[in-house]
Each structure stands twice: as C-alpha cells, then as structure tokens.
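Following: one structure in structure tokens, then a few remarks.
A single protein chain has been omitted; all remaining protein chains appear in their positions.
For reference, chains read A and B in written order, and residue numbers begin at 1 within each chain.
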Amino acid sequence: MIEHMPSIPQRPRVGLFVTCLVDLFRPSVGFAAVKLLRDAGCEVDVPKAQTCCGQPAYNSGDKATAQDLARQTIAAFEDCDYVVAPSGSCAGMLKVHYPELLADNAAWAPRANAFAAKVHELISFLVDVRGVTAVSAEFSGRVTYHDSCSGLRELGVRQQPRLLLASMPGLQLLELADTEACCGFGGTFSVKYPDISNAIVERKTADVTATGADVLLAGDLGCLMNMAGKLRRQGRRIAVRHVAEVLAGETRDPAIGEGP
Amino acid sequence: MSSAGVPGRVAVLSRVRNALGGSRAEAERRAAVAARLGQPVQPLVPERARREKDQQRRDFRAFLEGQSATVVEVANGAEVPAAVGRYLRGANLPLRVRAGGDPYLAGLPWQSEPALERLPGPAAAGDEVGLSHAEAAIAETGTLVLASGPDNPVTLDFLPETHIVVVKDEHLVGGYEGAWEKIRARYGRRQMPRTVNFVSGPSRTADIGGQLVMGAHGPRAPVRHPRARLTGRPSATAADAAVEAALQLCLAALAIAGRLVAGAVSFPAGRPARPLGARLRRRQQPTQCDEQGQRAGGKQQISATSHGAHSWPAPRRQRPRRAGQQRRAWPLLRSQP
Partner (left out) sequence: MKLTSPAFKENATAALADAQLQRALSSVGPGLAARRGAARAGLPEFEALREEGRRIKDHTLANLDAYLEAFESKASEAGSVVHFAPSAVDARAIILEICRHAGARVVTKGKSMISEEIGLNDALEAAGLEVVETDLGEYLIQIRGETPSHIIAPAIHLTQEQVEADFRRLHTSLPKERQLIEPAQLVAEARQILREKFLAADVGITGANFLIAETGTSVIVTNEGNGDLTQSLPRVHIVLASIEKMVPTLEDVGTLIRLLARSATGQEISTYTTFSTGPRRAGDPDGPQACHVVILDNGRSELLASQFREVLRCIRCGACMNHCPVYGAIGGHAYGWVYPGPIGAVLTPALIGVRNAGHLPNASTFCGRCEAVCPMKIPLPGLMRHWREEEFRLGASSLAARLGLKVWATFARRPRLYHAAARLGMPLLSLFARRGALKLPLAGSWTRHRDLPAPQGRTFQALWADTRAGVPR
C-alpha cells in the first residue's frame, strides 16, 4: 500500500516497457516495477510486441533500424494511458528520441509525439504523476545512489528516488562525492572502448566505496551491471540492486552479480 | 599584398553565402544585420551589474581585492600624488613612474611629492611602475577600462611590474554596458580606440602544476586604483560644484601579498643582486627619451631586463649596469606594410 495516494476516478492503464536488459537478465526488476505501479493504483499491462527501445542501433548510427523499432514500440503501446520503463535511458529513448527519429514522417510524427507524452521513467512516474511520497516497504542499511546520465539529464530524474528512499526509516542514504559522474557504461561503448570504460568505472567504484555504503542503487540496469561487474572483480562487498527492488521490498533474490 | 587577395575574399564570402541558402531572403537578412549594428540589441544585464552606486563601490573593491589587488580611496585629486608616493614607499619601490601623457594626471599637484619622478611616453623595459588613468571602472567584475591614445600608452598596462591606475568615482559603472556607453560617448558610434583593455587584476597563470602564480607576463604587483570619495562639502557656487565633481576621484591600489612569499623563498638574505644570474642590460639613458619615448628609426630601442623573482620588498638593489649593450638595432627595412 502506498501512502498519500490521491484519489483517482479510474485506474490508469500503464503499459510496462520492460527493457531488454530487465527482460533478459533480471526480471525481478520488472516484477518490482509491477508491484510499485499496482500499489500506486495502476493497472499494469505488458505488451508482447516489445523487444528493445532501439538504443543500440540508434547510438551505432543505424537510424533505419532504430526507426523500425520505434514504430514497433509505439504501435505496441498505443492503447495504454501511460508507458513506464524502469530505466532512464530507455525512457529517454522513447520520450526524447522517438519523436526526433520520426519527425520527418508525416504519418508517424504525430503518433510519436502522442506516444512520447505518455512515457515516463518508473520512479519519476510514481512521484510526479501518481503523487507517491512514501513507500511502505522496509529496508535497513547504508545505501548510496547513482544517478544514471540519461535519467538525470534527459528526464530530470534526481529528487524522486531520493524522496522515496528517504521515506524508508532504516535506510541511510550516503551520497556520492560526485553524483553527476558517468559510470562508464554507455551501451556499446563499454565493449568498444573497454579500457576507457574501465578507467571511468574505477573512479565510480572508488567513489562508491568511499561513501561507506553497503548497498548501491540506481535506476538503470546497464549502469548497475557495469558497476556490479566491476565491484565484483575488485572483490568489494557491496550489494548492487535496482532501486525499484528496494522500494518494492523485493530483495529476496541475490543482488546483481551475486548468486549461488 | 596577400597571396589570396581578392579571389580569397570572393571564395570565402560566396561559400558562406551559399551555405546560408544563397540569395534567398538576402534582403531581409541584410536589413536585420544593419538594424542590429546600428541599434545594438539590449542584452540581458545581470542584477549585479545594475546596483546602486554605493553597492557598486563595494562590489568593485571586493572583486579587485579578491584578485589580490588593493583599493585605496582618496577624497580628491589633490591627494593622488601623496597616495602614490605613500604606496611606493610602503612597497619599497623606486619613486619613479612611467606616466604617459594623460593631461588629467599631469594636472595633479605632483609638487606635493617632489621626490617622485614621472616619466612620459610608452613603457620601456626597465620601468618598474606604470601610472595610468582609466576611462571607466566596472563594478560587476572589478574591472578597469583603459583605452590607448596619445596620452595612454598601452604598454604601460603590461610592461612595468607595478601598475597604478587612477579612476574617478564618476566613471564607475555597474556593468559592461556602462563601459560601452562611455566609449561610444567619447569615440563615437561604432568607433573604438586602437586598444581597450579590461583589466581585472594582476597577471597570473596556473599553467605549472595547476598552481596559481602571479605576475606571469604583465604586472606582478597588482594594479593600483586609487579611489577617492568626495567628502560631503556643500558647494557654495557653481564653480565650486564643478570643482567638486571634478575632484571625485577613484583611486584604487592593489598590492600583492603573494610576491612577498615568492621573494623570500628565492632570495635568502645576502644573495647578490642578480636574480637568477641573468645578464642585465640597461638602457643607456633611460630618462632621455623624447616626447614619444622614441629613438631614432621610429621604434624604441629597448634592452631586455631580467624580471626574475627578485627579493621583494627588500630594498631595491642596485642593478649592475652593463654598459653599452643594446638589444638589437631594428632592421632598416621598415617600410609600412
């Protein structure tokens, strides 16, 4: 149950954009998102005709593929009231870049704009649209939070996760020295320029370690896998999770990069 | 004269024009440009550039002092020479300033400082102190506005190690826009003197190890800006009022603290007077410049002088005078290019 929820005339239909990383690597994030959305009074649908937002193609210069995937995604979600993604970069792709991609297409430009207006990153949707101010899940521990670049700069996601984390009494948030620093993932950048990516993620993990936190949270699975993979390689005992998992109280599964 | 010449001009301008769509909408574009040049669009002026006068004075002082400069206020112009003398003595500098020909400065009562020597003309390599008169002072960033002209050699701002600038309170403006107004009023619309220098502190660099060091090339000793505030004497007559207004002076002086440390580190007491062992060359008769400081041939023949990290403000050492060594004679082919 989410407190302070404003009363609504009907339950909005939220189409969950799962994101390929959540779908393939960590479904528990998707289920945490569903729980949070339902607790916020939404009906959740997961259109089957979704695969990937198209960032890998788009950022590799393959506009045609990106446009195909944009049309596919838009069509799949068109009858939803909202489109919510547990990822700042995917939500940014859908909200900011789909309209750009289809701007010159007379038929699709208005559809892309209408679609984009409905797109939200998960946590900012809960706070800014659904008016959620607190979660009822419990969590104890020292936590630090990484602001994923796209969420931060394309969508302005910054205060919303902090607001909800602050509503959890046992959770102590210890901020990173530089909350605006990139983690070095950058999608294909991490495998095209692995040494540079490594240098950047090393600075990030040093920053994370320096906070004294036991848990690292963020809103983007790409960043999380990158940072978790580095922390593991460095032998650091810091649990890495998606912020939705903690907010939904779904922390039974092993943290990212941990397992039996 | 140039090898590209007219074809180069045509090439560049036509490429630019074509890049902008050729002659499409050219008439409108040209009209827009003419309009903007003739009547500049008023910019967004930050609040800090629009403050009232008292706050402007405080801001000006605060910004300059933040740049390791000293601001000294004097009540009126008559006190300027004494303030200058006081500063030079206090900083153990020679009582000799290169002053240019500024008539306002020349008209000050220098007889109150008989020991103070004022040299005319552009700065020479051996000058240690320059004295300038600023067109304006800008409160928004603690900036002095110095214009070149027959009376104000530009080199005064950069060659001497200490630069003293006199600016009148009435020429203190809030922001850059005020400076443009003064320049347009003095030189005409769309006109500028050869050089306008915005000076906002003494020379500095952080190019070595990221550490800030003062006195990279220009004045090491910060610019001094004597600043005067009129004491509230009521004016009995119109003439008095005019005098009062004229006497509202800003004098600001800047003194660097850092150089004391630098001096102490590099020159322990008793070290001979030649910093870094440089060969010092000195002009033969430094005071025998003509009006313009020119030597034969239309270009000052100047010799290099060491500007190493001397002990400071220890007593001015006698610089060994190496006789006769002029820097170089300028080549005779000095046709106007």
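Note that in this section contacts are C-beta pairs under 8 Å (C-beta built on N, C-alpha and C of every residue); 3 or more make two chains touch, one makes a residue touch a chain.
Keep in mind the model is a prediction, meaning the values are calculated, not measured.
> Missing chain touches which shown chains?
Within the full complex, the chain left out of view touches A, B.
> Of the listed residues A:15, A:41, A:54 or A:161, which contacts the missing chain in the full complex?
A:54
> Write the list of chain A residues that the hidden chain touches.
Against the missing chain, chain A presents residues 18, 20, 22-28, 30-31, 46, 48-52, 54, 56-63, 65, 68-69, 72, 76, 149-150, 153-154, 178, 180-182, 184-201, 203, 225-226, 228-230, 232-233, 253-254, 256-260.
> Can you list, in ascending order, the chain B residues touching the missing chain?
1-5, 8-9, 11-13, 15-20, 29-30, 32-33, 36-37, 40-44, 46-48, 63, 67, 100-101, 121-123, 125, 140-143, 148-150, 153-155, 157-159, 175-177, 180, 183, 190-211, 213-219, 258, 261-262, 265-266, 275-279, 292-293, 298-299, 302-309, 327-328, 331, 333-337
Assume only the chains that are shown with their structure count from here on.
> Chain A to chain B: how many Å between their CA centres?
56
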